[in-house]
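Before anything else, here's the structure in question.
Excluded from the complex is one protein chain; the other protein chains are retained at their positions.
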Amino acid sequence: MARNGPRLALVAVVLVTLVACGGSGTPAPQTDVGITSNSILLGNTIAQSGPAAAYGTIANAENAYFTYINNQGGVNGRKIQFKILDDGYNPANTVLLTKQLVEQDQVFAMFSGLGTQAQTSVRDYLNTKKVPQLFVATGATTFDLDYSTNKWTLGWQPPYQGESRIYAKDILANHASAKIGVLYQNDDYGQDYLKGLVDGLGANASMIVDKEPFDLTAASPAAQLAKLKAAGADTLFLFATPKPAVQSLVIITALHWTPAVYLNGVSNPQVYMVAAKKNGAALQNVTSVGYIKDPTDPQWASDSAMQQYRTIIALCSTCKPDDGFNIYGVAVAYTMVDVLKQAGTNMTRANVMNIAANQLNETNPFLLPGVKVKTSSSDHFPIMQEQVITWNGTGWSLQGNLIDSRGTIK
Amino acid sequence: MQEFLQLVVSGLAAGGIFASLALALVLIYNAMGLVNFAQGEMAMFATFIAYALISRGMSFWIAFPVTLVLAFGGGIAIQRIVIRPVERAPVLTLVIITLGLATLVNGVAGFLFGYVPRPFESPFSSDTVGVLGVFISYRDLGVIGVSGVVLLLVYLLLQHTTVGLTMRAAAHHPEASRLLGVHVSWMLALGWGLAAAVGAVSGIMVAPVLLLEPNMMQAIIIYAFAAAVLGGIESPLGAVVGGLIVGVTVNLAGVYVPFVGGDLQLAVGLAIIVAVLIIRPNGLFGRASVRRV
Partner (left out) sequence: MSSVLRQRIRNAPPRYALVAIVVLLLAGLPTVISSFLTSEWAQALILAIAIMGLNILVGYSGQLSLGHGAFMALGAYISAILAHKYKMDYLVTIPIAGVLTGGIGFLFGIPALRLSALYLALATFALAVVTPSLIKRPKEWTGGPQGLLLVQPDPPQPAKDAFAAITGTAMTTDQWIYYITLFCALLLFWLAWNLLRFRPGRAMRAIRDGEVAAAASGINVAGYKTLAFGISAFYAGIAGSLFGLATGFISPDTFPVSLSIQLLVGVVVGGLASIPGPLLGAIFAYFLPIESNQWVPSQSWIPSQIASTVEKAGPAVSYGVILIVIMIFARNGIVGLVESGYRMLQRRLRGAGDRETGQMPSGPQTV
């Protein structure tokens, strides 16, 4: 092979010079890639096929909101174009597709990319290229927490650790003698939640009598729940994505076990609660948190923002209005448009990123009253307020006041 | 002790589901010496059909047999269209085709029904009976009962009916059967139909536990492989016993073997497959096979 090396190189060079004549040079670098006088191009990668395809509707809902804004004239005269690519929840695909969006399609920014592993896989790349990776659709704490080392990346939703710190606050205030059992998904997601809970309990972490991991690929977490019950837990934390969470709610009823259940926010949309109920879960004493208005909650039926949401989501033919993922999409798209509006005539990546990470102070109509989307030069966690909610048999009831975990994660 | 018994009981319930799917695998293996990699996906698809029927107002106990009949027809159709052209092809070809079938059915289900997990109501109540502090739900009892009935029916069909006899003859001695005027190919189709129906039972039984979505059977099929291999891949009884053993083992290993924990339960299925294949390739109930040259 070594013998052939130089010869190969020679022919390669010849061939290359032949074809290079037809090739064209790359355009000169622009300060505002992806911005024209009448358009803004945003890119997105999300799972629309494969194991996590249920999330795929989020991007469609976001697109519906952008269409809605465009129909009203766009942002400062510019229409938002939104290019969505399906990565099938495989981070290797995310890398390639993100490169495509940045280098080939020349997007201005990446918006609301989904999945912790997937967004981690492109974080270095986007930061090196100085392309905003805005409002990633994952609650992994690192995307807010590590802003200082990744100045082009920001999350949006309350970080998982923030959420479980709120549970810790609630437990310490109301059930100080609880014996806690934790069922957590054995991935970055479940472990992030668990860390928040342990940190939040602080010196009282010994309240956790047992914690059991399970894998998404396993058939069901029945064995782990039996073990938690046997360990004498009277309070159960479910740090699980919707499917295993629903399974768990059904299983504990079958085990004749009636612990107080804390259910992570990802799995609390009404559709999953109804699914659990239909499959035989008793759903007694279930607590969770919320920060977005639930489209199925009758108390928002005449809410003007909710009516606006229904108008918006009608622009997406495949979106189901009652799906909690869709209002999530609309709400985060609202923040994106807000940031772009604030950027005004200074539509540079640096300016947009600066506004998002340091200057946000937004009242988002699709979030619960009082929840602020807020960042400052010393705080880069956009949403840190959530409200404790309990299941009343047919829906979630809001309990008490908003709990703020701002400033607790360092 | 109570925890141990509880794990055994819930393991048996899970095992009943593995057993029906393993039984479907065994049926096709017996018909044509092939492991059908699409069995789980076919079961999932049949369950979606049942779901569609029930959500259109049909009662469960009507939808259930209707689905089984449709699954039976679907199994035959698949054999006629996809398998028959390559009936005598090498195993490699057949395995790749069933794998293609699995991918295809999974994709089509995702396309038609989406990936949002759906609740699937069980015909059995989720109430439980307690014995010595161990709880078992009527649903679990129902699953075990249905699996038992299915096994019994399959056994009766194969051992005590002319059709069963002909099917077995066609599978074991195709040339001789052909000479005797048996439609060997149609007998294989019958095997596929039967397997599809038995698999559909497992899908319908598992859906209330796992929630219905296109990837529902992905873990179950691995346990079913383990069950079929453990029981001896040509033995229907072995499939059922294997299924129950796998169900209980996986449950117990998850809790009592620290290395396994909750997150490597699926690997226990893999370990069972590998261990059985190496130590006792014919499984618990299989006969020693003679290699044809």
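Per-chain residue numbering starts at 1, and chain names A and B are given in the order in which the chains are listed.
As a working rule, a residue touches a chain if its C-beta (ideal position, glycine included) is under 8 Å from a C-beta of that chain, and two chains touch if they have at least 3 such contacts.
In this text the structure is predicted, and so the values were computed from the model without any measurement.
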item	value
Candidate in contact with the missing chain, chosen from B:18, B:37 or B:72	B:37
Hidden partner chain, touching residue among B:101, B:198, B:230 or B:248	B:101
Sole residue of B:26, B:229 or B:255 that reaches the chain not shown, by the stated touch rule	B:229
Residue of A:32, A:187, A:210 or A:297 touching the missing chain in the full complex	A:187
Residues of chain A in contact with the chain not shown	1, 8, 11-13, 15-17, 19-20, 22-23, 25-26, 48-51, 85-86, 88-92, 95-96, 99-100, 103-104, 116-118, 120-122, 124-125, 186-189, 191, 215, 217
Chain B residues that touch the omitted chain in the full complex	33-35, 37, 82, 85-86, 89-93, 95-97, 99-108, 110-111, 218-219, 222, 225-226, 229, 263-264, 266-267, 269-270, 273-274, 277-278, 281, 293
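Note that only the chains that are shown with their structure count from here on.
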item	value
Whole-Å gap separating chain A and chain B, where each centre is the average of the chain's CA atoms	37
Complex contact set, residues of chain B against chain A	2-3, 6-7, 10-11, 14, 110, 114-122, 125-126, 128, 130, 135, 137, 139-140, 208-211, 213, 215, 218-220, 223, 250-252, 254-255, 261-266
Residues of chain A that touch chain B when the two form their complex	49, 51-54, 56, 186, 212-215, 217-224, 226-227, 229-230, 242-243, 246-247, 250, 253-256, 271-272, 274-276, 278-281, 323
